[in-house]
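Mind having a look at this structure? Questions to follow.
Note that one protein chain is taken out, while the other chains of the complex remain in position.
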Amino acid sequence: MSPLLETQALTRRFGGLEAVSSVDFRLDRGEVRALIGPNGAGKTTLVGLISGRLAPTTGRVLFDGHDITRRPAWHRVGLGIVYTFQITSVYRRLTVHDNVVLAAQRRRLRGLTDWLALDREAVAGDVAAALATVGLAQVHDQPAGALSYGHQRLLEIAMALALRPELLILDEPTQGLAAAEIDALIGLVRDVARQATVLLIEHNMAVVLEVASRVTVMDSGRVIAEGTPRQIETHPDVQRAYLGR
Amino acid sequence: MLALTALGLSLVFGVMRIVNVAHGEFFMLGAVVTWYVSTLAGSFLAGLVAAPIVVGAVAIVADRLVLRRVGYEPESTIVATIGLLYILQQLVLTTYGPYARPVEAPLYFRIDFPWFGYSGYKLIVAAGAGVLIVLTWVALSWTRLGLFLRATQQDREMAQAFAVPVGRIYTIAFGLGAGLTAVAGALIVPVQQAHYLMGLDALLMSFVVVILGGLGSLRGTLVAALLVGLSDGLVSVLFSPTLAKIVATLLVGLVLAVRGRGLFGEEPA
Partner (left out) sequence: MTPDRRDPALGIHLGVVALLAVLQFLLPPFHHGMMARIMVLAAYATGYNLLLGYTGLMSLGHAMFFAAGMYGTGLTIQHLGLGVAAAFVAGVAAGLVVAGVVGLITLRTTGPAFLIVTMMLAQAFYLAMLYFNEITMGDQGFVLAGLPFADPTVKYNVALVVFAACLLGSLWLVRSPIGRVLVALRENEERTRLLGYNTALYRLVSVVMSGLMSAVAGAAYTLLFSYVGATFAGILYSIYPLLWTLLGGAGTTLGPLVGTLLMTYLVDVASGLTTGYLMVVGAVLVLTVLWAPAGLVGGLRARWARWLP
C-alpha cells in the first residue's frame, strides 16, 4: 500500500545550520505516528516542511503519490494536510463559534457559486459537531481570547477537525495542559485517528505510549530510529540521544 | 540641506521606529521662525539659532501630548502626525499668511567660475550643513547621549534593561530630529523664501532619501541624500521638476513595496 505521506531526502538549511538533513520519512494511512526527539532535533522544522510553512532547501514531499513540494501551505490544507500550532494561534477577538466557522466554511468553498450561496446551516452544523467533539460547545459565543490556555488548544483542534483533515499534524498538543486535560486529549486523538492519519510531536512519553502506533525519533536533523513505542523505549540510540535531557 | 532634513527624519525613525509625517512642517516652521526672528531682531543669525530651539520645543510638546499617549504605535502615530501636519501648516497660514517672504542673506557674494557661478551663500549653506552633519555624527558616536540614542535604535528592550531612560530618549530624539530639520529650513530661507506650503516638498524628498538610503541607517541616509540631490538637479535640468518628482516618488514606492516587509516594526517571527 502506498504511503499517505512521503519525504525524499528532505533537507532544510538555515544559513550554516542544517536543521533537517536528508530525511526519508514515510507515513501510512490510519497511523498515529509520534515524532520525538530532544530540543532542536528538527521536529518542528520537519513538520513545517510537510505542512508547507517552510520551503525545503532540497528534497521532495509527496502526498498521496503527488509531488507537493512546490505547493504553498494554503493549498496543502485544501489537500487535507492540517497543522495545529505549537503556540496557540486562534483569532482572539472573534468568538469561538466564528473561529471554527472560518475553518468549516473553507471546506465547502470549492467553486465560485459557493461564495455567493454558501449553505450556512450546513456550516453551522459542522461547527457544532466540531465543538461538541472537543467539548467546547458551551462556550461557543465567548471571545476566543478569553478562554483558558487548555481550551484554546482544544479550539485549535476543533478548527482542524472542521477542515476534515486527511493528515492532522499536532505540534506538542499536551504542552501546558493539566493532567485531566491531557487525558481528555488522549481520548480525542483516539477519536480523530478513526477518521484521519495523525502525526504528533510530543515530549510526553506517557502520552506517546498510550496513543501512538509507531514512533519516529529524530536527533540533530536526522531520523535515528523508528518502531513501535515499546521498541523505541528500549532502543540504545534513543536513550543516548535523550541522555542530556 | 536635504541631508540635514533627511537626517532628522532618519533619526526619528531609527530611534523611535515611527514615521513622522509632519516632519516637513518642522522644516517649514524653521524657515518661518527664522523669518520672524530675523525680521524682528534684524539678524539672520539670531533666527538661525532661534529656529531649532523653537521648533524643537514644539516637537517635544507634540511628543509629550500626543505621541506618548498613543504609545508610538506605528499606524496611530502616522495618523496623529498627519493631524499635526495640518494643524501646524494651517496655523502658520493664519498667522503668517499665504505669501512667501524672503529674508536677506547675511553674506552676499558670488564666486564666478568661467562656466558657472555659485552664490557664495549657497556654498556657505552647504558648508554649514556639512559641519552640522559631522557634528551630529561625532555626537552620536562619542557622547553618552549619542550612545543612548544608538542603543535604543538597535534594541529597545535591551536598552531598557540597561536603564537607558527610553521614554526621555524618544522625546529627545524627536526634538533633535525636529531641530535638525528646522536648521535646514532656517538655512534655506535666504535662498528660497519662507512659505507655508514648503513643508510638503521637503517631506517628500526626505522620505525618498531615507527610504533609499535604508531606514534607520544614518550613513545610508547621507549617501542617498547626496545621490538624490545630484540626480534631482540633473533630471530637473534635463527634463522637468515635476517629472523628477514623479520618478522619485514612484521609485520610493516601488522600493519600499519590494523591501517593505520587516523594515517597519518588528521582524516577522
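Order of writing sets the labels: A and B. Residues in every chain begin at 1.
Keep in mind that, in the parts below, contacts are C-beta pairs under 8 Å (C-beta built on N, C-alpha and C of every residue); 3 or more make two chains touch, one makes a residue touch a chain.
As the structure is a computational prediction, the values presented were derived from the model and not from experiment.
**Q** Any idea which chains on screen the missing one touches?
**A** Looking at the complete complex, the unshown chain comes into contact with A, B.
**Q** Kindly state which of the options B:V37, B:V54 or B:L85 is in contact with the chain not pictured.
**A** Looking across B:V37, B:V54 or B:L85, the contact with the absent chain belongs to B:L85.
**Q** Tell me which residue among A:Q105, A:Q152 or A:T174 touches the hidden chain in the full complex.
**A** Of the candidates A:Q105, A:Q152 or A:T174, A:Q105 is in touch with the missing chain.
**Q** Of the residues in chain B, which ones touch the absent chain?
**A** Interface residues of chain B facing the absent chain: 19, 66, 69-70, 74-76, 78-80, 82-91, 93-94, 98, 204, 207, 211, 240, 242-243, 245-246, 249-250, 252-254, 256-257, 260-261, 263-265.
**Q** Touching residues of chain A against the unshown chain: what are they?
**A** These residues of chain A touch the chain that is not shown: 51, 53, 72-75, 77-78, 82-83, 85, 89-94, 97-98, 101-103, 105-106, 109, 114-116, 118, 120-121, 124, 141, 159, 163.
We take it that only the chains that are shown with their structure count from here on.
**Q** Between chain A and chain B, tell me the centre distance in angstrom, where each centre is the average of that chain's C-alpha atoms.
**A** Spacing between the chain centres: roughly 51 Å.
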